[in-house]
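My structure is below; once you've seen it, I'll send some questions.
What follows is subunit A.
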Amino acid sequence: MFRFEKKANPFYEKDVSGCAVSAIMNTKGRRFSSEGIVKSIANQRDRSNGLGGGFAAYGIYPQFAELYALHIMYQNQASAHKTEQYLDDYFQVEHKEVIPHRHDTVISHHPFLRRYFVKPYPVGEKTPDRIFERLSEDELVIKNVMRINTGFDGAFVFSCGKNMGVFKGVGYPEDLAVFFKLEEYSAYIWIAHGRFPTNSAVWWGGAHPFSLLDWAVVHNGEISSYGINKRFLENFGYNCTLFTDTEVIAYIFDLLVRRHDLSFEMASKVMAPPFWDEIEKMPDEEKELYTTLRATYGGALLNGPFSVIAGFKNGIIALNDRVKLRPLVAARKDDFAYVASEEAAIRIVQSELDRVWSPAGGEPVIVMLEEPAAVPTAP
Partner candidate 1 sequence: MALKTYESEFKIVRDDSKCIACQVCVRQCANNAHIYDAEDEKVYADDSKCVNCHRCVSMCPTKALHIEHTPLQFMGTANWTSSAIRNVIKQADTGGVVLTAMGCDKKYPNYWDRILLNASQVTNPSIDPLREPMELKTIIGKKPDKLEFENKGGKVSLKTHLTPQLELSTPIMFSAMSYGSISLNAHKSLARAAFEYGIYWNTGEGGLHKDLKKYKDRTIVQVASGRFGVNSEYLNTSAAVEIKIGQGAKPGIGGHLPGEKVPEEISVTRMIPAGTDALSPAPHHDIYSIEDLKQLVYAIKEATRYTKPVFVKIAAVHNVSSIASGVVRAGADAVVIDGLLGGTGAAPAVMRDNVGIPIELAIAVVDARFRDEGIRNQASIIAAGGFRNSADVIKAIALGADAVYLGTAALVALGCHVCQKCYTGKCNWGIATQDPYLTKRLNPNIGSGRLMNLLRGWSIEIKEMLGGMGINAIESLRGNREHLRGIDLHDKERELLGIKAAGETW
Partner candidate 2 sequence: MKRIYISEEYCIGCRLCEIHCLVAHTKSKKILKAFKDEIPKDATAAVLVEEEGHLSFALQCRHCSDAPCIEACMTGAMYRDKKTGAVLHDEDKCVGCWMCIMVCPFGVTAADPATHKITSKCDLCAGQDSPACVANCPNEALVYEDRENES
């Protein structure tokens, strides 16, 4: 079963869910199979209810590393047809295919799933819309993706990064792994999510990870600051269309790190800042820094319980809310890094660990590639 109607409600809506999260990364950028991540997320089956699951994998399209990989789901042929026409107008489509999947699994209903390896047309040549004129390729991709996701009935772009892809849907994550033939991919970062939504408006696009460019975010929690995070982002031109907390988290990362050049540490301190009591006790310079950070980016503070894992081409960042209302465990073994909702989900993959710890509320776990990925950076 999949739901795919765009909601007609003029107000934004947000779904509410509990979840399991997990991520495995090789810090040397070595690619490995999906076996471990599937085991890890399957071990946390209790934390999801079969109404949503998904994976993000980095380094899976080396042959198209320079191109944006658009994963799109369609409700019907008509929406696919219309969207593909639009893609042809705005993108140079180097390659298109059905996202490989099985027909004999427990996942019996699913949308059309296609992927396109594309490059936005350089501005000036074929760009029909002059408003997009002075934008970078990344910005062009974002604008077009947002346009498809808000303006095209029955079409939804759920992944648009380079050399990475998201695979998600309605079902248990381990079943979706079989459905999407994940055993055929190898990646240097795997992120997984199992979902426990509390409302019935379940649809394929609403599953995690939520992705924008090379950001992929999975998250367990409910953001009580959602209303203001969304409006804060609107100030900077982001339209939240997905009705999920995860979406705002991804946009906040994008705004702070990509557009405002904040470091990952600083971005985490915006989302889960130190308490004023702690700031009060800091040396003057630091006090000014954190006071300024909170005063300026108050609208980006994430309030309420959450543990979130965000992936990007050079690594992962995992973060808890400042009072740690949701679980998060991290571990290291040689050049592997692990984060998951539960320690058992790590131990089942690797029982011998160099170090296991439970990060404090608001303390980010940042794991970066030792060498920047063999992935070209966006111009």
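Please note the rule applied: a contact is a pair of C-beta atoms (placed from the backbone, for glycine too) under 8 Å apart; a residue touches a chain by one contact, two chains touch by 3 or more; residues count from 1.
Keep in mind how these were chosen: all candidates are chains of the complex that A comes from, given by their letters.
Everything quoted here is computed from the prediction, not taken from an experiment.
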Given options 1 or 2, the chain of this complex that touches subunit A: 1
Partner candidate 1, residues of subunit A touching it in the complex: 11-18, 198-199, 221-222, 224-228, 230-232, 234-236, 243, 259-263, 266, 273, 275-277, 285, 288-289, 291-299, 301-305, 322-323, 325
